[in-house]
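Here the structure comes first, spelled out in structure tokens, and everything after it is commentary.
Of the protein chains in this complex, all but one are displayed in their positions.
Note that the chains take the letters A, B and C in the order they are written out, and that residue 1 is the start of every chain.
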Amino acid sequence: MSAMEAKARVTPARHKTLGLSDQDVLDMYYYIALARALDDRMWVLQRAGKAMFVISGPGHEGCQIGAMWPMDKKHDWFVPFYRSIAACLVKGMTPRDILLGLFARAEDPSSGGRQMPGHYGHPGVKILSTSSPVGTQFPHAAGIAYASKIRKTGEVTMTAIGEGGTSQGDVHEAMNWAGIYKLPIIFVVENNMYAISVPLHKQVAGGNVAARAAGYGFPGVATDGSDVLECYRVSKEAYDRAKRGDGPTLLEFRVPRLGSHSSDDQQERYRSKDEIDADRRRDPLQTFRIYLEGVGLMDEGKLKEIAGRVKREIDEATDYADRSPLPEPESGVRHLFHDE
Amino acid sequence: MSAMEAKARVTPARHKTLGLSDQDVLDMYYYIALARALDDRMWVLQRAGKAMFVISGPGHEGCQIGAMWPMDKKHDWFVPFYRSIAACLVKGMTPRDILLGLFARAEDPSSGGRQMPGHYGHPGVKILSTSSPVGTQFPHAAGIAYASKIRKTGEVTMTAIGEGGTSQGDVHEAMNWAGIYKLPIIFVVENNMYAISVPLHKQVAGGNVAARAAGYGFPGVATDGSDVLECYRVSKEAYDRAKRGDGPTLLEFRVPRLGSHSSDDQQERYRSKDEIDADRRRDPLQTFRIYLEGVGLMDEGKLKEIAGRVKREIDEATDYADRSPLPEPESGVRHLFHDE
Amino acid sequence: MAELRYIDAINQAHHEEFARDERVVVMGEDVGRKGGVFGATMGLFDKFGEDRVIDTPLAESSIAGIAIGMAANGLLPIAEFQFADFIHPAFNQIVSEAARMRYRSNNAFGCPVVFRTPYGGSHGTALYHSQSIETYYAHVPGLKVVTPSTPYDAKGLLKAAIRDPDPVMYLEHKRMYRLIKGEVPDGDYVVPIGPAVVRREGRDLSIFAYGWMLHESLQAAEMVAKEGIKAEVVDLRTLAPLDKDTILKSVAKTNRALIVYEDNRFVGYGAEVAATIAEEAFSDLDAPVMRLAGPDVPGIPFSKPLEEWFYITKDKIAESIRKLAAY
Partner (left out) sequence: MAELRYIDAINQAHHEEFARDERVVVMGEDVGRKGGVFGATMGLFDKFGEDRVIDTPLAESSIAGIAIGMAANGLLPIAEFQFADFIHPAFNQIVSEAARMRYRSNNAFGCPVVFRTPYGGSHGTALYHSQSIETYYAHVPGLKVVTPSTPYDAKGLLKAAIRDPDPVMYLEHKRMYRLIKGEVPDGDYVVPIGPAVVRREGRDLSIFAYGWMLHESLQAAEMVAKEGIKAEVVDLRTLAPLDKDTILKSVAKTNRALIVYEDNRFVGYGAEVAATIAEEAFSDLDAPVMRLAGPDVPGIPFSKPLEEWFYITKDKIAESIRKLAAY
């Protein structure tokens, strides 16, 4: 969705029809802005030599926030991937938590500085620890959902992956399992058209990830990931479906990739300037702002206020994380097993 | 398809419409009869203590013969699974080859007696060596087809698996690859409703394997595997499609399982008598005979003649294989690498 | 106390743990209505229902991966792999995920999963139903590996594995299932993960073995006893973590070590035992540490003469004992 299309989609009642209050959509915008600013900060810190590596999700924030919004932040489970920064923020992680990870500090709740940045996890808000091998999280999520089902906890599980990751056998196996047991689970695929440098047509036969769901007997929905409210709408439907016991949903969000794959990559080497520019025009931070302006909830002043709040939070978190101690060398042996 | 349904489907022109001569259909029947008799013989030998293990395909022969019929026996590739006995016979293996494997003789062309019976392979007729881990053959077949495509050999590759095997990640990965490169390949799924004891609804989400193909952007067709001519028809279409360069087809044949999983299994422990009986009524050996009788190509005398020929061939093969020497113990070290 | 077959001891442990703790579930191909292809889970489906006794799709990576997820959400899954040869598709989930969950999350998440699987050669098991896989997994930090050799240990170690807060690979040499019988207490007991045990005392040399090789070694020790060679036989039982103390104590007594394993020799598990002895018992040794292991071919071939060529039998072990004793 471009700016022009975004404008065309402004109808005053849109978010209300979806059951979202004015405060809800303002909060959603705040999270998009927060995630983006945090993201920008991480790249600045990396370029300044304060961080070794960044992998983040510019362009993916809108769909993540739309998808996570219906979830119960305390009760439900999230099994993220490395681009899930916005989703993790909504789920309950803080900029501090994320920057403690970036700086690999002892206090980093994801891994105590053991993993690369971007490998989120947080037991307090039921975000399962992320690893690097792409695809492995899908069976984990299905297992969590199976446990919810037979333990009758009423939890819903959401997991996320890139479209490239859907090529993995594990993704198929997990969707097959989830379909068999009609699990309360939402599979999110954030399709940014690339797996590092590999374009969609060399990764996804048929070009349509959502279409795969039909083969497992559950619905698959493809949505413009820069249309935050539409992302929310399909996610709410998927959530209700899971809650009702009607089984899984596969959500494919078509999102812009606004940056290189990671700080180790230069996308200019394999993407044209035109294509990169076209993606920029689909930035959810912009399209959602246009919506809020259109329905009269956002203006210059409000924008400044949010930007200010976000900056303060991130400055504070950066300072905190920066001052926080590194792990002790000898702690490397710890937690191999439970009692050690 | 039951006997009654089989009778209903007798129309004089049916095989001719499909471009099959009278001789073709008689040959097809011969192969079904040959595969079945060979199968029966293997079980007799096993019960008599002459063979340690049998795994075979009673009930699957009709679809295998229909599927293999359009293939070029010398030029095209086949990547089988353990039930592919009838398909391997059509492709060019002989009862002797199969029984040399059953008796684990040095001369066994599949493995020189190294593998369990049922692990077919034959370089002379381009049947790739089979292993036991289910699913691994799908990527192999896709790799062969990719080589055919870029080497421009015009070969078509067929591979086969049970419906249970489609749960494997490898199967997904191979179909994805084949879809991306529009490979000249036919994926055959012989759906007998069980993976050993596990029923379809606990293995295949959605219950419909053919439906998976749409997710990869190529056609999937489900066919009654006891209707040999229909199996041929869809296979011929798939073959022509592959030859034209239009890419893969997924063929799901719904077949009866007329025996236990293998000689180590007793299906009575997990299947009802009624269900087993219902399967027996869908025996392709019977339904195809009914067709041939209906169109006047088969009668008592002809049946006897074929049975006699088949028995002679199998007796001869049994004798030969039985007299054939076992491998030398010291040969166990050989062929780890090329030059050894 | 009853005399049970090895397989029955495993089955009994399942039944008792299922009754004791409703978080315990078992999942795998044919573990449900059929009760497992070897019968390890017989009777559980009818008694505990299909929610807890789960016939899975034929997809090993997800068997492991889903078990990991279940464990993260309050269950204690036993993941059965029908044959050890077919655990390989799950290698990534076991190595990268199960074994690392606690370490990578800095103790935030654990992974109390038991990976159970029948391994090793029996008659006619051929290339793909006979593999030894312990080497691959014993090398994985974060994973415990046990190989019980008696019905008593089979039950007690399975209980320990189920109750362990970390992932345990539980390996059953399939040749023992029906052949090996022994006394098994009816009630609850646990054999701790870790300690090895001396199965036969001796003073001329020490044999280190596990699984089926323990039984062949005990018979070989019996054979050479008649010739006056007193072999000590140590059952390693737990392969990771390794009980070095018991090993070093035995070598300190006998001054000679023979390590017997059925797996391929090269970079096989026994190399670690040999290297440990070489490094830590150097001055105790009167002879080179010796290994007797499977030939370095990809598996046990099917045909009888080839199968016999492969196997490590009591005769071959006795031969090695004589050689080592004579050094």
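For this structure, a couple of remarks:
Heads up, the rule we're going with is that contacts are C-beta pairs under 8 Å (C-beta built on N, C-alpha and C of every residue); 3 or more make two chains touch, one makes a residue touch a chain.
Predicted model, so just to flag it, every value in this text is computed and none were measured.
Displayed chains that the missing chain touches over the full complex: A, B, C (touch as defined at the top).
Checked against the hidden chain, the listed residues C:E201, C:E227, C:D296 or C:D315 yield one contact partner: C:D296. Touching the missing chain, out of A:A104, A:A141, A:L258 or A:A321, is residue A:A104. Remark: the omitted chain is touched by one listed residue; of B:Y31, B:W77 or B:F253 this is B:W77.
Residue B:P123 is the one among B:P123, B:G245 or B:P325 that touches the chain missing from this view. Interface note for the absent chain: among B:G169, B:G225 or B:P256, the touching residue is B:G169. By the touch rule set out above, chain B reaches the unshown chain at residues 77, 79, 108-112, 114-115, 119, 121-123, 128-129, 131-133, 136, 138-148, 150-151, 155, 169-170, 173-174, 176-177, 180, 334-339.
Interface residues of chain A facing the missing partner chain: 52-53, 104-106, 111-116, 131-135, 164-165, 167-170, 195-198, 202-204, 264-265, 269-270, 326-333, 336. In the full complex, chain C makes contact with the omitted chain through residues 61, 85, 88-89, 91-92, 95-96, 99-100, 103-104, 127-128, 135-136, 138-142, 240, 242, 264, 266-272, 274-275, 277-280, 282, 285, 287-291, 296-299.
Throughout what follows, only the chains that are shown with their structure count from here on.
Comparing the centres of all chains, each the average of its CA atoms, the largest separation from chain B belongs to A. Distance between chain centres (mean CA atoms), chain A to chain C: 42 Å. Residue positions of chain A touching 2 or more other chains, listed in rising order: 169-170, 173, 176-177, 180.
Counting partners per residue, chain C has 56-57, 59, 61-62, 89 as the residues that reach two or more other chains.
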